[in-house]
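I have a structure here, written as structure tokens, and I will follow up with some questions on it.
In this view, the complex is presented without one of its protein chains, the others remaining in place.
Chains: A, B and C, in written order; residue numbering restarts at 1 for each.
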Amino acid sequence: MKKQLDLEAIFKYQRKFASDREWEQFHTPKNLAMALSVEASELLEIFQWLTPEQSKNIEKNTDLMKSVKDEVSDTLYYLLRMTDLLNIDLEKALSNKMAENEKKYPVEKSKGIAKKYNQL
Amino acid sequence: MKKQLDLEAIFKYQRKFASDREWEQFHTPKNLAMALSVEASELLEIFQWLTPEQSKNIEKNTDLMKSVKDEVSDTLYYLLRMTDLLNIDLEKALSNKMAENEKKYPVEKSKGIAKKYNQL
Amino acid sequence: MKKQLDLEAIFKYQRKFASDREWEQFHTPKNLAMALSVEASELLEIFQWLTPEQSKNIEKNTDLMKSVKDEVSDTLYYLLRMTDLLNIDLEKALSNKMAENEKKYPVEKSKGIAKKYNQL
Partner (left out) sequence: MKKQLDLEAIFKYQRKFASDREWEQFHTPKNLAMALSVEASELLEIFQWLTPEQSKNIEKNTDLMKSVKDEVSDTLYYLLRMTDLLNIDLEKALSNKMAENEKKYPVEKSKGIAKKYNQL
């Protein structure tokens, strides 16, 4: 099984969902950036008081995992809606950023170290 | 052209990137949720002082759009890394959430209204 | 009437509140930074879909203002708890930062312009 996200199908679904509800008026890039950040924080909230170990074992907790999946989906939803409205080529943007990160974080300098590139 | 995200290829890349740098130790689900939220906020920062109109026209500003693409990519990067580590079936999670949203926000009740489902 | 926040009294209250519930174990600076960010996002959520004008008139909406006051308080609560645990002299830290901001944003360069200091 190939794991793929069919962006075009999702964009199409989102456009109809927003259009049916006359929600395009709310979907400015600014508002979508807010919504994306709010959903990412709802994901964060789940992990707020967990120890690192508890967070690693979260898969065993069906209720928490349902919440994680919901919030990951909500975050992705707004990320993709913004991607569509701003005509971003997501695959290209991501692979460009990955290439930049390889330069910013050369293996020999960043091995085992969680520092920002400008502090390496 | 079909716009698709090849999740399996991205996961594979991310695993090697983290492994080469011995960064798996930092990638607890808790820390990844933090990183995801931090990147979403860096995206938010770009739109912070823009008017709704300026945010709609952001595509005309090449510098700002480069930043938007970078931050969208960083956000997606951590979202997918968490997806991989927690074995989430992202396509399924997203389509489940979409189905829930259709029930939460029936067209007749939510038309033109940006309220949370529990306030409709 | 002088508007003042009696930090010492709040710290004392918070210490007892956490101690009574045996919550000190959860209040690492890392977890408090997460909680602070989560509460700030709950405040953000209230404004998410409002127009600039609607946000300016939010005082007229008693229900929304109750939520705003609650989330502002929750955000402040964690900010002060961290301040106490890390022994930060908050008044001094704030006035130092204000002095820095005056240098970063000289009036003549930043008048009417909402740009970050390094882009002025």
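Just so it is clear, contacts are C-beta pairs under 8 Å (C-beta built on N, C-alpha and C of every residue); 3 or more make two chains touch, one makes a residue touch a chain.
Note that the structure is a prediction, hence the values are computed from the model and not measured.
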Full-complex contact with the absent chain, from A:L7, A:M34, A:L79 or A:L94: A:M34
Thinking of the whole complex, not just what is shown, which of B:D6, B:E45, B:E59 or B:D89 touches the missing chain? B:E45
Please identify, in ascending order, the residues of chain C that touch the omitted chain? 2-8, 10-11, 13, 17, 20-23, 25-26, 28-31, 33-34, 36-37, 40-41, 43-44, 46-47, 50, 52, 55-56, 58-59, 65, 68-70, 72-77, 79, 82-83, 86-91, 93-94, 96-98, 100-102, 105, 107, 110-112, 114
Across the whole complex, the chain not displayed is touched by chain B residues 26, 31, 34-35, 37-38, 41-42, 44-45, 47-49
Considering the entire assembly, which residues of chain A contact the chain that has been omitted? 34, 37, 48-49, 51-52, 114
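Keep in mind that, in the parts below, only the chains that are shown with their structure count from here on.
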At what distance in angstrom does the C-alpha mean of chain B lie from that of chain A? 2
Find every residue in chain C that makes contact with two or more other chains and list them. 34, 37, 48-49
